[in-house]
Structures are given as structure tokens and as C-alpha cells.
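Sharing a structure below in C-alpha cells format, with a few things to ask.
What you see is the complex with one protein chain gone and the rest in place.
What follows is subunit A.
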Amino acid sequence: MGRYILRRFLQLIPVFFGTTFIIYTLVWAIPTDPFAGKCGQRPCPASYIEVMRAKFNLGDPLIVQYFKYLGRLLTGDFGETFAGLSVGKLISTAYPVTVRLALIAVLIEAVIGIGAGVLTGLRNKGFLDNLVLVSTLFLISLPVFVTGFVLQIVLGVQWHLISPTVSRAATFGELIVPGFVLGSLSMAYVARLTRTSIAENRHADFVRTAIAKGQPTKRVVGIHLLRNSVIPVLTLLGTDLGALMGGAIVTEGVFNINGIGGQIFRGIQDKEGVLVTGIVTLLVLVYLLASLLVDLLYAVLDPRIRYD
């Protein structure tokens, strides 16, 4: 197991170099002028552009720029935006908000998705089953911004149950509805996967044994059946955590949340290569770590799996 983890960590290194390089060059491939509109209504004076180009090594070939950036990155310096803001600081304010949002989304996915999946998986076809099937289909087919706007208007504007936009502090309470919106698509998939998994295992021999042992129904379902059925679902949830953070941009836009989505959006518009690369590289690392964690969890949950 130890060797497996080490190998997985070593794999992170090439991925780190690969993504930073690709993102960095991609941002520069966007055909916009980083200094357009930076100086009010008029084009920026040549002298200003000269200074900026020198400061950010913009005269160097792209590859040289990248390695200079990388060198600083490896010492922990994320660099500065053209406006002189520390990217490290921007990341440290924006990331926790998005992480919180994504965690809430995963939590809601897990609780509602698994709950609905278990309830329907245990039953044969019937009203509840149809209700969940139809509502998950509904959630799957609705784009996130529609769910977002509808909840914002109904809960926030008409019923005043929540504030329609999230404050700078972005507390847990404020993020529940946005988290629901963000997680709604995957929640539907979680519910369906759980349902299938439970329905499959429900007639398994080991479940029959647990009943024949005289274990109470609560334990048969909650321990014997659930533990076996939830393994594929956890994989889905784990990989989703990374995907949700990257995909939070729309939800963050709708609820005016100051997370990384807005930063990436602005960064791409303004050709802030350093900012975009920093944020996206972290996203990729989070994604990889989450999937490593899922693999390890998998081995804990299913002792038949051995990685060595």
C-alpha cells in the first residue's frame, strides 16, 4: 500500500508540469491584448506598455517566460497580476469559498442522493420510485443556471427565505442553496447509481445470510447492504469534488459568490496568464488528490482490493 501511494504521488509531478505548461501557453494563445482598456478610454501609452512588458518578461519567447514563472512558482511565489495584486493572496481568498461551496454540494449530493437511492432501491416499482426517477431526470436535463436562477428568484426574491446573493463572508448557511444548485446534477446521478447498486445487492447471498442470522432489518440494510452498495457511489462523489470546484463558475456567477470561478473568468478576459495558471494548476492538483483519496478509500471499504 505504501509503495502504491508513493507511486501515485510521483505521478503528480509530470502532471503538475504538464498542466502548468499547457494552461500557461493556452492563456497566451488567446488573441487579445492584455493592455486593452487598462488605461481608461484611451489606448495605453507606449512607455507604460514598455515598462509592463519588461516587468512581466513579455518580450521573452513563451517557453522562457514559462520557465521563469515556473522557477518562481517552485519557491512558492505565485506571481502578480498586471495590476500588481499578489496571485497568492487572490487564491487564498477565493479558494476557501469555492472549496466550501463544493464541499456543501458534495454533502448535499451524498445525503439526498444516497437517501433517495436507498429508499427506491429497496422498493420495487411504485410511486416513490417513479417520483425519484422523474425528478432526477428533471434535474439532469435542467442546466445549472436555470436551477440557480429559479431558486434565487423563488426562495430569495419572492419568498425572502434566503438572501438572493451571497455576502463576501460566504458562510456555510448562505452557501446551502448555491451548494444544492451546484450539486443538483450529480445528486441525480448519485441517486440513480445508489438505486441500481442497492437493487442489485438486495438479493445478494450475504444479505440473505444477514437476515437468516436474525439481524434486525435496520442493520441488514444500514450495515450489510449499504456498505457494499455505497462503494461505487463514493467513487463518483470523490471524483465529483474536483469537477464541482472547476464547474462552480456558473453557480458562483448566479449567486455573486467571490470564488475562483470569477477569478478565472476575469483572468482569461484580461490574459492574466499567471493568475489563470495558478488557479487551474491548483484545481488539477485538488482533482488528482481527491481521486487518490478515493482509491485509498476504496481499498479500505473493499478489503478484496489490493494495490500492491
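Going forward, a contact is a pair of C-beta atoms (placed from the backbone, for glycine too) under 8 Å apart; a residue touches a chain by one contact, two chains touch by 3 or more; residues count from 1.
Just so we're on the same page, contacts and distances are computed from a predicted model.
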Chain not present in the shown complex, as UniProt names it (candidates "ABC transporter ATP-binding protein", "Regulator of SigK", "Polysulphide reductase, NrfD" or "Probable chemoreceptor glutamine deamidase CheD"): "ABC transporter ATP-binding protein"
Option from A:Ile108, A:Ala210, A:Ile264 or A:Leu283 whose C-beta touches the chain left out: A:Ala210
Touching residues on subunit A - with respect to the absent chain: 124, 203-206, 208-217, 219, 224, 227-228, 231, 301-304
